[in-house]
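Every protein chain of the complex appears in place save one, which is left out.
Which chain is which? They are A and B, in the order written, and residues in each are numbered from 1.
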Amino acid sequence: MAAVQETIDQVKAIDVDQYKYGFVTDIESELAPKGLNEDIIRFISEKKGEPEWMFQWRLDAFKRWQTMIEPSWARVSYPKIDFQELHYYAAPKKKEGLKSLDEVDPEILETYKKLGIPLAEQEILAGVAPENRVAVDAVFDSVSVATTFKEELAKAGVIFCPISEAIRDYPDLVKKYLGSVVPISDNYYATLNSAVFSDGSFVYVPEGVRCPMELSTYFRINEQNTGQFERTLIIADKGAYVSYLEGCTAPQRDENQLHAAVVELVALDDAEIKYSTVQNWYPGDSEGKGGIYNFVTKRGDCRGKNSKIAWTQVETGSAITWKYPSCILRGDNSVGEFYSIAISNGHQQIDSGTKMIHLGKNTSSRIISKGISAGVSENTYRGQVSAHRKATNARNFTQCDSLLIGDKCGAHTVPYIESKNATAVFEHEATTSKISDDQMFYCQARGLDEEEAVALIVNGFVRDVIQQLPMEFAVEAQKLIGISLEGSVG
Amino acid sequence: MLEIKNLHAHVEGNDILRGIDLTVKPGEIHAIMGPNGSGKSTLSYVLAGKEDYEITEGSITYNGKDMLDLGADERAAAGMFLAFQYPIEIPGVATMTFLKTALNAQRRARGQEDLPTPEFMKLVKEKAKDLNVSPEMLRRPLNVGFSGGEKKRAEILQMALLEPSLCILDETDSGLDIDALRIVSEGVNKLRDPNRAMIVITHYQRLLNHIVPDHVHVLSRGKIVKSGGKELALELEENGYADFIDEEAA
């Protein structure tokens, strides 16, 4: 018991200021004036060189947003956001429409290097087997600064580019799919995003193509008082496969920064999309000052029969996380999966989970959620599983486990289970516990020190989810879990 | 008494039985042997009337009656009994209640009166003793927490109690040690009767040392590829199924 007490003390003493991605890149930026109005929306649209239809789309969203009220049902609390005090556009002051990496500001290249994300293809190539290569789209504040391996992907027919480019170059695809999963008026933050989104990634994998490498976007918020509103759209056409990774960091700043992204996935017949996130936005300091407000709408539409969408997320950052990556299981026999590790420490608040909406026949879904709360944080799993009338033979299995480290934090589980079909079989299990003294004792009796023991037990606790991550990410995620719980984990 | 003609069955689009012909007369014991995936268990389920399987061709007649139109309970009332490979656990249903309900349901279906409870109790105790089924086991919920051997003994107890005219034993030897196998086989042999037939489905020959068959059939890929006397089982034990599978493939 004494050992455990000590662990708790150590966790309490954790300095979240250890956030190692907290540096600021010193470059000149071009900022939109603070505030939000039609002029700002036109400013963003013009900056992006968008066609008129896109501007109208944004304007429509903005008008709807003005009639909406910020949601309050999530288990998070924060001071009211003044949406007129934000910059809705920030870009490194350099040339527009970069053609090659040579044109990217060396400061920015250096930034990504520091973050461990090399953007020069030759650097990536050195010492990496071809099958392990990852193509990266790097988004810095409001713009995409570089996309690697574009040409090689193009050979396979895969389109991977900033969404601003896709709007210009592939308007038909964008018109067809943008807003088709998360409609303009879906929710407060998604609507705001629809009005002001600045950049993000666009992926189209054509029929029958298995994307030859992992695709990845790395988001970085640098500028002060900006909101980042990226928009990602991924389409896997019939029989296509793509695995996509997303990483994010931000500098340490005393003010809260807003991140309200929208991700839309569309899987047509027999297609599969794997979407993995390691979210490590700045969580704020040990006093709860600063940090990112992460209000994100992520949704996948299994539109075709036999399609599959799997979300895997490792959530360690942000002051507030409000995020429910969901699957609409529309196609018959489609499969949705959600694997999540959510770690909250310090003053972090997480309200995250998923929705599995079973519409088609023989659809199945699986939810594995592991929440770990430490410090004075609040960690809520909120998930909905529903079967509609026609969802014959729908299946869901949900396992939702929470681990508490210390007695000042909270772990909450809020499932909504709704079935309108007798042939649907839903199973839900949830547990909440702490690391048991017996487990600690057993490990220590085998020679592990206390930190190693906690690390071992926590790693065991999250193993089911870690296994779902692509190899490179799994290693990174494991390290990140260690850092997030530093003081209790080696 | 049992006549299976050109029986074809599939499940979820896969053909499992592809033309089975088999005739079983009263008093006979037929062994059906075959490698894993040959369709042995499917045959037992199809005979008992499990609804997951679609019969695409052929017929099953029993004592002159078409079985395919009958539900599982009606086939049971007609005298067919399947001893399950994996007896189902039913929490909340006491074994005793279950036995009584099943027996009386069958009696009613045959136009007989319910067996009065004291007589029923006496009957169960008698049969249970032979099979080494303890009164404590009978008080527990059906098959719940039973060991593998206990479950198989409980199946044979049901068989003894319900007195079917055709017994289908699906891999009754699986999961049994040698002592349990002996008890179960003795229970089965006691039920041998000139008016009762048995179909013994098994992967291994060892059960057939205890329950000696009159006929042995080899099932492969949903068809009976060879039939013979009990010596065929020994042949299989020595040479394995490879010969038959190869024949099929060729």
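Everything that follows uses one rule, which is that a residue touches a chain if its C-beta (ideal position, glycine included) is under 8 Å from a C-beta of that chain, and two chains touch if they have at least 3 such contacts.
The rule is simple: contacts and distances are computed from a predicted model.
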Protein that the absent chain corresponds to, by UniProt name, given "Acyl carrier protein", "FeS cluster assembly protein SufD", "Cytochrome b" or "Cysteine desulfurase": "FeS cluster assembly protein SufD"
Visible contact partners (per top-of-document touch definition) of the missing chain: A, B
Contact with the hidden chain (one of B:S41, B:Q158, B:T172 or B:S185): B:Q158
Given A:S180, A:S419 or A:N459, the one touching the chain that is not displayed: A:S419
Hidden-chain contact residue, picked from the options A:I405, A:M440, A:I457 or A:I481: A:I405
Residues in chain B touching the chain absent from view: 48-52, 71-73, 75-77, 81-82, 84, 87-88, 90-94, 96-98, 101-103, 105-106, 109, 141, 158, 162
Positions on chain A where the hidden chain makes contact: 8, 68-73, 187-188, 389, 402, 404-434
